[in-house]
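With one protein chain removed, the remaining protein chains of the complex are shown where they sit.
Showing subunit A:
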Amino acid sequence: MASFTASSVSFSCISFSKQNQVSNLRKASLPLSGKGFSSHKLPAFRFRVACAAKPETVTKVVEIVKKQLALPADRDVTGDSKFATLGADSLDTVEIVMGLEEEFGISVEEESAQSIATVQDAADLIEKLLEKN
């Protein structure tokens, strides 16, 4: 399963001139391979710190995940937590995606749903889809 951080796709929080923005990044199903930036000379690692989803989004995702997996409230779940290691099977994962869609009013395509491996991936995807709306 691909687990790229969304730092490779959400350009909106970096301040650089509009004409550099690649318009097709707004599509939710863009493969998260970083290919979109071959025309930009910016190194990928610089995005990592600046582009993470808002903490409130991560918190909401954590809440939904804990509820779906019936985890105790004090269980430590963070952005780095992988769904698989928390015990989410495929049915849990689709329910989590449904929960996120309901909570945030977004629509997640199957391809994007498959690329979500961690809580952070989910939060980043949500923000990307919210921007699209």
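Just a few scattered comments:
Just so we're on the same page, a residue touches a chain if its C-beta (ideal position, glycine included) is under 8 Å from a C-beta of that chain, and two chains touch if they have at least 3 such contacts; residues count from 1.
The rule is simple: contacts and distances are computed from a predicted model.
Remark: of the listed names "Dynein regulatory complex subunit 3", "Aminotransferase class I/classII large domain-containing protein", "holo-[acyl-carrier-protein] synthase" or "glutathione transferase", the one matching the undisplayed chain in UniProt is "holo-[acyl-carrier-protein] synthase". Not every partner is drawn; the one left out touches subunit A at residues 1, 67-68, 75, 81-82, 85-87, 89-91, 94-95, 98-99, 101, 110-111, 113-114.
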